[in-house]
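What you see is the complex with one protein chain gone and the rest in place.
Each chain gets a letter, A and B, in the order it is written, and its residues are counted from 1.
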């Protein structure tokens, strides 16, 4: 059906185009007298003098423009840039949650939380995650409650109008390592450790980038100067990063006996941060499966029903029966 | 042919039965589809989800 239809449309379009060209050809009939003038124009156009003067004109225009504005026209700025300014592109890692049907590895989230708490949380906040968010994801309700109670929160005002300290509750959000941004900068030589809640979404390359950054600390190559207090990391744009390498083999001890190598810890903490950025991830993919199945089925069915409804109309044959004399 | 006729007579002959079947079917389909997708999802992601590793951390004493 479709092929026939499009063929007809094409034919119509082609014939209307042909008509136009035919009309055009008719209106621009050339007579013998015009032939001579055309050849004169051709001769002028193809002469050496024309070529030379046109070249001179364009070179002169460009030169004048360059003289006026200091740059060559129509050519973008040319910079002596270096690839390291962009940072090394991270390789694509086979995350356990990479496929469209794959959930997070929740055991990895649990280990990653441990790495965050013992290593990252010294400098980085996790503002948007509350203790209750861990419940049913990586920790039981009781574990989360105990962890929350280890931290003091300021609450109030109480009956006397005073603020008071109380142990954390499930509804509280993860505590900040620094009271404010200035304190954070002062504690880190002027660099602000970013909040990690949405860091996986906030960086190009996402999880791959953060994994590469955490495991990518190397000595600066020959010729690269790194300031005192900075560290070299080829994946960081510019190469010089204030954060030092923090993950070393065995720096944490996992509950479940997983060997805590640098790459294992990096993988776990990135999985945890990816969960923190996308807590809805597992539900989202499940809903995606459902939506794809439902809507593709509905599409197929509606095509069938459309054919069913249009069949008699398309098949209809209109016959004229003239009145007969008898 | 006979089967389709039986089907037709059972569900499609009266519009009230037809519409009723559609709504009852929608209800049953919603539940069944949910269960099916969840089952597939859990099988596909075996051992990765929280419900798979939960029993390791829950104290049975409480």
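As a working rule, contacts are C-beta pairs under 8 Å (C-beta built on N, C-alpha and C of every residue); 3 or more make two chains touch, one makes a residue touch a chain.
Assume contacts and distances are computed from a predicted model.
A.B. asks: Given the options "Exosome component 7", "Eukaryotic translation initiation factor 3 subunit I", "Cytochrome b-c1 complex subunit Rieske, mitochondrial" or "Protein farnesyltransferase subunit beta", say which is the protein name UniProt records for the missing chain.
C.D. replies: UniProt protein name of the non-displayed chain: "Cytochrome b-c1 complex subunit Rieske, mitochondrial".
A.B. asks: Check the options A:41, A:75, A:100 or A:171 and report the residue that touches the missing chain.
C.D. replies: Candidates A:41, A:75, A:100 or A:171; residue touching the omitted chain: A:171.
A.B. asks: In the full complex, which bits of chain A touch the chain not displayed? Write them out.
C.D. replies: Residues 1, 4, 15, 18-19, 22-23, 130, 132, 159, 169-171, 294-295, 297-298, 301-302, 304-305, 307-308, 310-311, 314-315, 317, 323-326 of chain A touch the chain absent from view.
A.B. asks: Residue by residue, what part of chain B touches the chain that was omitted?
C.D. replies: Output for chain B: 1, 4-5, 7-8, 11-12, 18, 21-23, 25-27, 29-30, 33.
Throughout what follows, only the chains that are shown with their structure count from here on.
A.B. asks: What whole-Å value do you get for the distance between chain A and chain B if each is reduced to the mean of its CA atoms?
C.D. replies: The computed centroid separation for chain A versus chain B comes out at 36 Å.
A.B. asks: If we count contacts the way the header does, which residues on chain A are in touch with chain B in the complex?
C.D. replies: The contact residues of chain A facing chain B are 96, 101-107, 110, 136-140, 142-143, 256, 282, 285-286, 289-290, 293-294.
A.B. asks: Which residues, counting only chain B, touch chain A once they are in their complex?
C.D. replies: Going by the criterion above, the answer is residues 33-34, 37-38, 40-41, 44-45, 48-50, 52-54, 56-59, 62.
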